[in-house]
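Moving on to chain A:
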Amino acid sequence: MTVLREKAKLMNSDDLNRVIKRIAHEMVEQNKGTENMILVGIHRRGVYLARRLQKIIEEVEGTKVPCGELDITLYRDDLTMLFEQPMVHSTRMPQDISGKNIFLVDDVLYTGRTVRAALEALVDLGRPSSVKLAVIIDRGHRELPIHADMCGKNVPTSKNEVIEVKVTELDGKDEVVICERDAQ
Partner candidate 1 sequence: MNATPSEIGQIVWRHRNVIDVDCFTREELYFLLDQARHMENVMDRPIKKVPVLRGKMAVNLFFENSTRTRVSFELAEKMLSADVVNWSVSGSSHAKGETMRDTAWTLEAMGADIVVMRHGAVGAAQYLASKLKRAIVLNAGDGTHAHPTQALLDLYTAWKHLGSLEGKKIALVGDVLHSRVARSDVIAFKTIGCDVVLSGPPTMMPREIASLGCRYEKDPRKAVQDADMVYLLRIQKERQQDGLFPSVDEYHRWWGADGELMKYARPGALAMHPGPINRGVEIASEVADGHQSVILEQVRSGVAIRMALLYLCGGGAR
Partner candidate 2 sequence: MGKILFKDFKIFNGTEFIDAHELLVDGERISAVGSGLDGTDAEVIEGYGKILSPGFVDLHAHFRDPGGEWNEDIASGAKAGAAGGFTTLVAMPNTKPAISEPSLVEYVLSHGKAAGASRILPSGCVSKNREGKEMAELLKMADAGAVFFTDDGAPIATSSLFRLALMYTGKDQPRIMEHPEEISLFKGGQVHEGRVSALSGLKGIPAASEEIDVARGIALARETGGRVHFTHLSSAGAVGLIRQAKKEGLDITCDTTFHHLTLNENAVINSGYNSRYKVNPPLRSKEDQAALWEGLLDDTIDAIVTDHAPWHMDEKDEPFQEAPFGIASLECAAAVLIDFKNKNYPDVPIGLILKKMTSSPASLLPEKWHSLGRIEEGAFADLTVIDMERTRIVDCNEWYSKARCCPWEGIALSGWPVMTFAEGRKIWQDNEEL
């Protein structure tokens, strides 16, 4: 059994919220406004992050950008290798995504496979005009040609480490920590 041992705190609550604010501004800048913009959070933490971004954009621009949630479980490329099939969460789009600029939101970008699955899921839902990716942490070790358009922080990591982005809505506090796997 492996146990995660917390090694260091990368961001505290203030750091995380500043990063989210910056990303929100970058999104509006890259989109040249809020027209045709849809935020899509990837389950699970991406969903909470996307809602926070939506709130900030509303405060700044005065518009409530539509926000959806995407579960990529059914599109994972590793399902056939798992013994127990993982639980499926909901996928809800506020409107038809065809012709829109999608801003995918996730907590950590690692191998890129989650984002690949998200792209496949989006394509089955409609034909967006463009898809951009925003993440809090990019920890490297990409296995596919995927990049983040907006990134909170680049953190080089080893494969033995895990980065956890904790949000109040789910974990009771806002922070980003890096952990090490200890085999027991």
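In picking the candidates, the idea was that all candidates are chains of the complex that A comes from, given by their letters.
One rule holds in what follows: contacts are C-beta pairs under 8 Å (C-beta built on N, C-alpha and C of every residue); 3 or more make two chains touch, one makes a residue touch a chain; residues count from 1.
Since the structure is predicted, the reported quantities are computational estimates derived from the model, not experimental observations.
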Q: Spot the contact partner of chain A in this complex among 1 or 2.
A: 1
Q) Can you list the residues on chain A that touch candidate 1 in the complex? A) 71, 74-75, 79-85, 87-91, 120, 124-126
